[in-house]
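There's a structure below that I have some questions on.
What you see is part of a larger complex, with each chain still in position.
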Amino acid sequence: MFTHTQALQYEAKPDGPDPDFARKLQEVLGGQWGEMTVATQYLLQGWNCRLPGKYKDMLLSIGTEELAHVEILVTMIDRLLDHIPLKPDAADRSKESAAGYGQLNPQHAIVNGGGAYYRDSMGLPWSGGYVTASGNLMADFHYNATAEMQGRLQVSRLYNMTDDPGVKETLKFLIARDHMHQMQWLAAIEELKADGLEGIPVPEAFPMEEEPADFGYAFLVASDGPDAAAGRWAHGPALDGRGEMTARPIEASADAPQLPPGDPRLWGTPQ
Amino acid sequence: MFTHTQALQYEAKPDGPDPDFARKLQEVLGGQWGEMTVATQYLLQGWNCRLPGKYKDMLLSIGTEELAHVEILVTMIDRLLDHIPLKPDAADRSKESAAGYGQLNPQHAIVNGGGAYYRDSMGLPWSGGYVTASGNLMADFHYNATAEMQGRLQVSRLYNMTDDPGVKETLKFLIARDHMHQMQWLAAIEELKADGLEGIPVPEAFPMEEEPADFGYAFLVASDGPDAAAGRWAHGPALDGRGEMTARPIEASADAPQLPPGDPRLWGTPQ
């Protein structure tokens, strides 16, 4: 259960309107790697977590913080949309704003009447399919670490796409939180190992002797770039502590498949 | 440029048809974490890679191998679909097959005439939106590692959902390759650091002094689970080697936002 305060976790006040940048900012609100994704993902992982204690508590805590980031971005976009040029001529006080006009999202005016929404910078709606809660914390924490990396990368790019000091101030806050959150998930990955809960490969409990031959340790070369096997992934001790990394060309080990004729009741091309 | 051999990388021959399992297997062919995702993602990361050499070559090599896994799964599903019951009564030789009939995907018969397609186990089409190639290899390799973890997890679950020896044989191969590929991406992450190309936090080059105060090092507690800060993520040296992890309750640092009235030409509720 949640309670809400209208005070913001951090200030979200641009120095002036900028509908061009408002559109771009939608990416980190409603895009694949935006705040909607991390908020709903961490909460779902927390609620679904069948292991009580620190991991579950931590997931619910960070998920709740991310809701505040959704709120910050919505507020920022709303303010950037305070004056949307409705026609090209209104956009034409300068060539800069003419260019900016071309980038603005017409749905911000037509659909939302000057407000944010849950879509990315190209107008694709946010999807529940972005969220993963697999029940295996090791797999999910790696996804979470990725999400914070992709997220910080995108906000850092947006930082270079605006000169507005107020916008930059908010982006710096988000960049700092993603910095912390990257470290958090990497620390949690280490802790999962230290607690003996999961290791590499995920799932560690699958009986290793079921794996055929050396397919678990061989890098298979299938492209002609000369350095494909010149990295750590193709030689040296395996990262699961149980073998040696090797490399060899990819090869077929089974015949070309022969499929039987189709069911005539399905009216396919006969044999 | 690619060339193709009809011989398979590994055998894909079930002992008998099983349309119920054919539907389930679609998850690792056309689902978010299936072979279509990793094949197209590694190739795209390789083609887009602006750093020539081992990383680019490796990406193109593994992407090419994953295409062979797509082929293996399509072939397996085709064979599992050799006899699809078209009506409930045909399904009714036993209660087991009645249950299995209920699980089969009707599009396998109506749309594909007894063949696989690029959708997941609930019929959602595979989406290009699953794929990320950010231009930052550290961020992307973490995503790749996740993909192999989620993938191996799903195949290991499917392994427990069938008794067919031929199917299990193929699944074991895929499990072994995901084992190798998890280690590969984790090794590549280490190599990126060793090569001085990228570190934590991603992007490492963003000037750290721009981050406000301690927001880059503090775990903020926003839920009342008592152990949220009882992990490594809330104390001890920061994983970037530059600070100390701390914890404190979340708090607001900005006033409740006051938005100006909307543009009357947009006909919103007036103020």
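Letters A and B name the chains as they come in the text, with residue numbers starting at 1 for each one.
As a convention for this text, a residue touches a chain if its C-beta (ideal position, glycine included) is under 8 Å from a C-beta of that chain, and two chains touch if they have at least 3 such contacts.
The structure displayed is predicted, hence computed values, not measured ones.
**Q** Total copies in the complex, given 2 are shown here: how many?
**A** 6
Keep this in mind: only the chains that are shown with their structure count from here on.
**Q** Averaged over CA atoms, how far is the centre of subunit A from the centre of subunit B? Could you give it in whole Å?
**A** 11
**Q** Of all residues in subunit A, which touch subunit B in the complex?
**A** That would be residues 5-13, 32-33, 46, 53-58, 60-65, 68, 75, 78-79, 82-84, 86, 109, 113-114, 124, 127, 129, 132, 134, 136, 138-139, 142-143, 145-146, 148-150, 152-153, 156, 159, 169, 172-173, 175-180, 182-188, 190-191, 194, 200-203, 206, 210-213, 215-223, 225-233, 238-240, 245, 250-257, 259-260, 262-263, 265-268 of subunit A.
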